[in-house]
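Right after this comes chain A.
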Amino acid sequence: MIGHLKNVLGATLVSAAAVLLATPAIAADGKLIVVTSYPPDTTTAFKAAFEKKYPGVKVEMLKKKTSAGIKYLQETSGNNTSDMFWASAPDAFEVLKGDDLLVKYKVKVTGIPEKVGSFPINDPEGYYKGFAASGYGIMWNTRYLKAKKLPVPKEWADLKKPVYFGHVGMSAPSRSGTTHLTVETVLQGEGWAKGWAEWKAIAGNFKTVTERSFGVPDGVNSGQFGIGVVIDFFGLSSKASGFPVDFVYPTVTTLVPANIAIVKNAPNQHNAEAFIEFLLSKEGQELLLNPKIRRLPVNPATYAKAPSDFPNPFKDSSIGSRVKFNLKLSKNRYNVVNSLFDVMITYRIDELRAATKAIQEAEAAMAGKSNAAAAKLIADARAAVNATPITEAEAGEEGYNKIFKKRRKKASVKVTGRQAEVEGKWDDMVKANYARAKELAEKAKSML
Partner candidate 1 sequence: MVGIAIAVILLAFLIFPVLKVIYVAFQDPDTGALTLVNFSDFFSASLFRESFYNSFYVASVSVVLATLFAVPLAYFTTRFNFSGSVLIQTLGIVPLIMPPFVGAVAMKLLFGTNGSVNLLLDEWFGINIPFMEGLNGVILVQSIHYFPFILINLSAALNNIDRAMEESAQNLGSRGMRLFRRIVFPLAMPGYLAGAALVFIKVFDDLGTPLLLDVNKMLAPQAYLRISSIGISDPMGYVISVILIAFSLFALWTSMLAMRGKDYSTLQKGGGGLAKRDLRPWEKVGCYAVVIFILLLVLSPHLGLLLLSFGTIWSYSVLPDAYTLAHYTQMLASSSQFITNTLLYAGLAALFDVVIGTAIAYIVWRTGLPGRKWLDYMATGALAVPGVVIGIGYLRTFNDVNLPFVDGPVASWWFVIVIALAIRRLPYALRACVAAIQQVSVMLEEAAENLGATTQRTVWRITVPLMTGGILAGFITSFATASVELSATIMLVARESDAPLAFGIYEFMQSASGRGAGAALGVIAVVIVTLATYFSHRIIERGKQRQAPGNVVREEA
Partner candidate 2 sequence: MEKAIQAASVTIENLSLAFGTTEVLKGVNLEVEPGEFFAFLGPSGSGKSTLLRSIAGFGPTPRGRILIAGKDVAGLPPWSRDVGMVFQSYALWPHMTVAQNVAFGLEERKVARPEINDRVSDALALVGLSDFAERRPSQLSGGQQQRVALARTIVVRPKVLLLDEPLSNLDANLRTQMRREILALQRKLKLTTIFVTHDQEEANTMSQRMAVLDQGIIQQVGAPMELYDNPANTFVAGFLENRKEGEGACIPFAQGHANFPQERKSRRGPYRHSPPECDAHRSWEEGIEGA
């Protein structure tokens, strides 16, 4: 470790020298510290290829969940040691951009189009760049579905069916940037109220809400639950690793670029620039086709080298073109959506499941019969489950969002209400509603 210390010292001196000499060309020496949410399969492949191309540079991948990565960059901003932020969710980059933690960079590589699906590949303001596209979809364990005699789900709506009760898994948006995007996509596509109703109907079938986004493919891979809501590369790379799983893009999905950006005051800016150029180069793009990585390249030319079953969003317009994703809307209510999901679903999954079970049973009993009173009770139960503590307007309101932003740099910033206090009130309401829904549905069933 003394050797390590020496390396650090040495690297610092070398990079300092590099800055002093002000070489305009790409630095061939020093370090590159990348904060990333990507799994080792992806990071090691790019690290190895990049270090091979630039033998003097040592790349360090600092693995953080997207949300933790944002916090990390925010907390250490006064004394920054990181060069790049490399993750999927563009809204995470929006948050960093909003906090003035990124710098602009103009890419030199050519051949990358403006949009993939309906989504602009690069930040129009030039702070972060898309290097690959990802879409959300459904993965399932083929052995599991066969053993439990379950049909293969194709659409989000399928996941609401009673047949999948207790078989679905998903991560929480507050833990996983990609999941946040999935949640937000549905909220934007279906509208606030209907979107949340959709999520709760799906969540009622959840077996678990995982703490990490990878917990979902992990659970499906090992057969802990049969179906997972995941970002495409999790499904595709699991399949490529030999697990008995498969993946599908539902019709309503967004295809969003996975991004990279240079952190403000980066100690190794030159290397960071070189890394971006490398990612977008022909060789960098082709690395994405590696079965363990499996992301959709943003350079259409790369698809010529892809296997035949590889989805091509530039040709297949059914992938990710339905929803027009409003990034600004997403960014404004980022924390509120996370918090709402946790309060209504993550932390109350048992209660929600119980209510859903009761409603599903009542509806099953109702099938083929007509009983107006029971139908009314069931509808009331649904309404109780679906109720959200706040409206879309409130969720987007700036003052309200301030409660959820805890960057208390100046004491003069006045905020009314504390997050824990607000969440406590939501929770009381949600808990009572789920209990009532269960009661109503049970009553309806007893009438049939």
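The set was built so that all candidates are chains of the complex that A comes from, given by their letters.
Heads up, the rule we're going with is that contacts are C-beta pairs under 8 Å (C-beta built on N, C-alpha and C of every residue); 3 or more make two chains touch, one makes a residue touch a chain; residues count from 1.
Keep in mind it's a predicted model, so treat the numbers as computed, not measured.
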Quick check: counting C-beta contacts as defined, which of 1 or 2 touches chain A in this complex? 1
Residues of chain A touching candidate 1 in their complex? 1, 4-5, 8-9, 11-12, 33, 39-42, 44, 60-63, 65, 67-68, 71, 74-76, 78-79, 81, 141, 143-144, 147, 174-175, 207-212, 214-215, 217-218, 221-225, 234, 237-238, 240-245, 292, 335, 338, 343, 346-347, 350, 404, 406-408, 411, 413-415, 418-421, 423-424, 427-428, 431
